[in-house]
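As you look at this complex, bear in mind that one protein chain is not there, while each of the others sits in place.
The block that comes next holds chain A.
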Amino acid sequence: MSATAATSTYTPVERKQGSLKRERRWAMIGAYIALAVFVVFFMMPPFHMLMTSLKSSGEIADLSGNPWLVSAPTLQNYWELMTEGNYLIHFRNSIIVTACTVAITMVISTLAAFALARMKFWGSTTLATGVFLTYLVPETLLFIPMFQIIGGLGLYNNLWAMVLIFPTMTVPFCTWIMIGYFASIPKELDEAALIDGAGHLQMLWKIFIPVALPGILAAMIFAFTVSWAAFIYPIAFLVSSDQMVLTVGIVSDLIRADTFQWGKIMAGALMAALPPLLVYAFLMDYYIAGLTAGATKG
């Protein structure tokens, strides 16, 4: 018996650990394969855009070439966009509209979410649900009545109409995200602030906003993305090139009848994608934390 014990070199526990390691390795391999397929699939369009933007019009028109490769790379499309036409004006307009939309959204949503999450009043729960329901009404249904309102205000073909309209798309969802986030903050924190002598606005400014910063940044990124990428309202309400934002400016100025300036369209679209890309790169961690907290604790 002692001899058997001496020759035995492994135990059930070791066997189990080995099995776990093997299982983990296979899981990792599977995960990497899935991610690789995912990355290739989703990177193909931007890669194709990049390649096209670096081609001359002649190379693009030459159907015998490989669409995925550039034979004579050129920055001509980028240069022309920056020096000719209204691309920079569209870019500036997008920045103005987005910055204003984000600012307006954050002020309204933060105040609304704080009131709905913390200052319990008659009908607050119904109101919170109602705020979210407004988000579910599609833009395609709303732009006709919206057209009448904007026309009545004399803002047709005016950039500032977008500053008025975009918050209607962003405020409901941002409020909803922040209601969830504010609700996850312990009630004792506002009670402590009340006893310390804070009023409701001080409590919001000095306690809730700093503590709920991840949720607020998540809402901010959402508002930024929606505003930057909005298409239906700008194409319905903006007709002059100098009032247009990037999304409609690119397709309006670079497509003339059946002439598509593919190189410039791709270059313009790629440059337009840069700001959201940078925002996401810097704030992604906050974005995920904010959405998760809102989803699970709200």
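The definition used in the following text is that a contact is a pair of C-beta atoms (placed from the backbone, for glycine too) under 8 Å apart; a residue touches a chain by one contact, two chains touch by 3 or more; residues count from 1.
Convention: contacts and distances are computed from a predicted model.
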Practice item. Leaving aside the chains on screen, match the unshown one to its UniProt name from "Glutamyl-tRNA(Gln) amidotransferase subunit A", "Sn-glycerol-3-phosphate ABC transporter ATP-binding protein UgpC", "Putative 1-cysteine peroxiredoxin" or "YwgA family protein". Key: "Sn-glycerol-3-phosphate ABC transporter ATP-binding protein UgpC"
Review point. Looking at A:I29, A:L88 or A:L194, which residue reaches the missing chain?
Key: A:L194
Review point. Of the residues A:L155, A:A183 or A:I207, which one touches the chain left out of the display?
Key: A:I207
Point to revise | Contacts of chain A with the absent chain, listed as residue ranges | key: 186, 188-189, 191-199, 202, 206-207, 210-211
